[in-house]
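Structure first, then comments.
In this view, the complex is presented without one of its protein chains, the others remaining in place.
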Amino acid sequence: MPFLLRRLAGLVATLTGISLVVFAVMNVLPGDPALTILGLDSTEDARAALSAQLGLDQPVWARYLDWLGGILQSDFGTSYAYRVPVTELILERLPLTLTLGLLASILTIALATALGVFAAARHGKAGDWVTMILSQLGIAIPAFWLSILLVLLFAVTLRVLPSGGFPGWAEPLEALKSLVLPVTALVLVQASVLARVTRASVLEVAKLDYARTARALGLSPRRVMWGHVLPNALVPMVTVAGMQLAGLITGTIVIENVFFLPGLGRLMFQAINNRDLYTVQALVLLFASIVVIVNFLVDMIYLLIDPRLREGRS
Amino acid sequence: MYKIRNLSLSFDGHEAVRSASFDIPRGARLGLVGESGCGKSITALALLGMAPASARVSGSIEIDGQEMAAAPERLWRSYRARKVAMVFQEPLSALNPLKRVGDIIAEPMRLHLRLDRRAARARARDLLVEVGIPDPEARLDQYPHQLSGGQRQRVLIAAALSCDPQLLVADEPTTALDAHVAGRILDLLKRLSETRDMALVFISHDLEAVARVTEEMLVMYGGDIVERGPTAQLLADPRHPYTKGLIEARPRLDALTLRADGAPRPRLASIPGSVPALADLPKGCRFAGRCPIERPACAGLRPAVSVLGPGQRQVRCLAPLLPAKVPA
Amino acid sequence: MRNLPVSLWIGGALVGVIALAALVSLVWTPQDFATVAVSERFQPPSARYWLGTDQLGRDVLTQLMVGARNSLTIALVAVGLGGALGTALGLLAGAKGGWTEEIVLRLADFSFAFPALLFAIMLAAAFGPSFANAVVAIAFINIPVFVRVSCASARQVWQRDYVLAARASARGGLAITRDHVLPNIAAIVIVQATIDFAGAILIEAALSYLGLGVQPPEPSWGRMLSEAQTLLFLAPQLTVLPGLCIVATVLGFNLLGDGLRDLADPRREKAR
Partner (left out) sequence: MSVVLSLSGVSRAYPLPRRRLLGPRPMLQALSDASLTLSAGETLGIVGESGSGKSTLARLVMGFDRPDAGRITVLGQDINALPAPELRRLRAGFQMVFQDPFGSLDPRRPVGWSIAEPLLADPALDAPTRRKRVAEALEQVGLRPADGAKFPHQFSGGQRQRVAIARGIVTRPRLLVADEPVSALDVSMQGQILNLLSDLQAQMGLAMLFISHDLALVAHQCDRVAVMHRGRIVESGPVAQVFSHPRESYTRSLLARPETKSADNRELVNNTP
């Protein structure tokens, strides 16, 4: 499995690279982290004390290795604002963000595939046009504005769903209700992009010789579509889906702040405002790693789809 | 078996095929010859009811007494693979890269003949033997990219044969292959047609290939069938100036034509000008403007079909060429 | 003979209106954008305030016009910088091939690990939120996009026979890049730039919404929305116009890009 091994090596290298970039941007480039944390109005003494406390008097590479070593033992340092381990903060908020992201991903893929195949099957007809016009609009609408409009309609006017906040997992029904609008806003925007890609990809493959061969053997349009065209159209779809999921992950950062959901995105926003350096650093690393790992998994899906890749051809 | 009458296919009002009429009797091997843009490939697709959606189809296509030109797609679908199947030019892209060879061949049988998985696989293996693929059991589980070009074309033929069609349409099946591989595929097609008593419509620009496979041939130019007749006769004694030009444009590889060292190079015959675009074809004889024996009337008047000799030869020309001196 | 695609017309019109508003704001606005007059707050549209006023009594039309200017400026500078740098790198990688291409493409792949918003957030956290950080972040994430697009299309051009013919004609790598490669990939790069422009507007809006982009008192559509959201029950009308402006601009650039693509390659399926 040269392909798998090569990709795994690449994944490790990329993750290491990310940690370097994050560390450099957050710790080295701005100059004095103590200044970043305490702000310009802090006193010299306070900064010096904090520097010593954070181990800033050590050389840069030692601090990096220290940080990296800590991460490998799931120790992201201590939050300056909350005075608790960052790991604890993250674990507390992870389930909400994970639920939001997974729900949105699954619905995005399902909706986009259905819409894309629907539009491609009705190529040039009214159904195709309506789907494509709606998706063009969907791409243009910022998720946070769509959220505000949804809140206006469902929370302010109809009063059927909460406008924001999260009641906690103790009340599963209420918890899910509070996720309806955020998930909808994320899905509508992301699915618009993916639906267009699906449609284009399906149409592209449908033009190819083997689709014609399948038709010439008397297969029905449905069979040609689901048995021959769609599996082949998956390759470009999966690529875009991978990038989409990256967009979805960062989308949760915004959406959590629109709906005041106490997830990782909200935590990141608060940490920035609190100048909570280590928390931001850990979260940026986490989000970037998720993006990379998702794309790695996407590559693994190629292996399942395409027998040519399994032999290490490119 | 197939009766085609006045079949026309037009795009935006321009006729890419102009009232073509011909029969395909059971077991016949028919060559459809012409250069790119002559209408041979979309005629072939029309035989399966697969002309592009943008084409307007008129005229009649009768299959075993059933009128099919305006038949619904559903009816056509039930005819494909069982009555008529097709083999395409590019064997790699014509095979779904994600499916195993066995599944590609078995799918039409499972669908049309309602065979179960095991029976379809057994039939697929027999078909691979019939089309001359060694070690068929192992091939069934391979993917198209693992086969050589010639083997891919054989797999495609096997899939086309899977439901015992009465007619196989082969559109330039050997163009993408090397010469010696191509020759074997041609021989295979001919043999299959003979052993299965299956009609073959063989489409090609290559006169040598057509001579090798077919008994009768139609020459197309600009959407018209300009000449037809028994293949050997027609090649030996072309009556349409286009056919003659096409035959003479190819240098012949033959001991007689090889020059002695240092001898001057003979000039090659060629047809002046180039094939006009569909919209620029002359209204009358399509060959007008390039024809060496053109008369003033040719560009405006579409010549009728003249029957030559005992009815086997037909030519669409105002002034067909005289018969060549065929040695007794 | 060739009809311009419908998407080009609609896209061009939308972009034209917004760009015009931004240009006009350079020389004239109905009111001063920074002037706060609490007594004039929540005014309905009138002869003085064409589109009414906000919670601080600022003229909404003025805010929208200057917001357009800020949005377009950020997008223009960021996509221009990122596009120029990315295309240059892509052309280099496409021309050199081998190790150069490998390294450039790997670096491009690597930077895809930082989605735009995340990168901007990181910069804002390290250096404090500002207009410049938004530009740098958006420009930075544009580089790999252009590297990939221009390198892939440049490679295709380099494999064409007319480039071989140019090599047989004793032309050097720079001359071939200038005379053959660049003209043949220009259409693709311009289409990409148009579409990335739309993306840049969206990212800027999101950053400003989070308070990490354009800083007060400079107006921006994104921040207008975040301020309006807190007043959702009091003055819901304030959430409508800034959102519409974002949608119109993004839609306009996307349609423009699709239309240009159709123009450049008429065989392509028409975009809707």
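Going by the order they are written in, the chains are A, B and C; count residues from 1 in each one.
Operating definition for what follows: contacts are C-beta pairs under 8 Å (C-beta built on N, C-alpha and C of every residue); 3 or more make two chains touch, one makes a residue touch a chain.
Keep in mind that what you see is a predicted model, and the values were worked out from it rather than measured.
Residue in contact with the omitted chain (choice from B:Ala46, B:Leu147, B:Ile271 or B:Ala288): B:Ile271.
Touch with the chain that is not drawn comes from one residue among C:Ile10, C:Ala84 or C:Ala166, which is C:Ala166.
Screening B:Leu75, B:Val129, B:Ala232 or B:Ala297 against the full complex identifies B:Ala232 as the residue touching the chain left out. Interface residues of chain B with the unshown chain, by the touch rule above, are 35-36, 178-180, 183, 186-187, 205, 207-208, 211-212, 231-233, 235-238, 244-262, 265-272, 274-275, 324-327. Touch with the hidden chain on the side of chain C covers residues 160-162, 164-171, 175, 179-180, 183-184.
Everything that follows uses one rule, which is that only the chains that are shown with their structure count from here on.
The count of contacting C-beta pairs peaks for the chain pair A-C. Distance from the centre of chain C peaks at B, each centre being the average of the chain's Cα atoms.
The geometric centre of chain A is 53 Å away from that of chain B, both derived from CA atoms. With centres taken as mean Cα positions, chain C sits 21 Å from chain A.
Taken residue by residue, chain C touches two or more other chains at no position, since every residue touches fewer. Residue ranges on chain C touching chain A, taken from their complex, read 109-110, 112-118, 121-127, 198, 202, 205-206, 209-210, 212, 222, 225-226, 228-229, 232-233, 236, 239, 242-243, 246-248, 250-251, 254-255, 269, 271-272. Listed in rising order, the residues of chain B touching chain A in the complex are 48, 50, 77-82, 85-86, 88, 90, 93-99, 107-108, 111-112, 143, 145, 156, 159-160, 162-163.
Of all the residues in chain A, the ones that touch chain B in their complex are 208-210, 212-220, 223, 227-228, 231-232, 305-308, 313.
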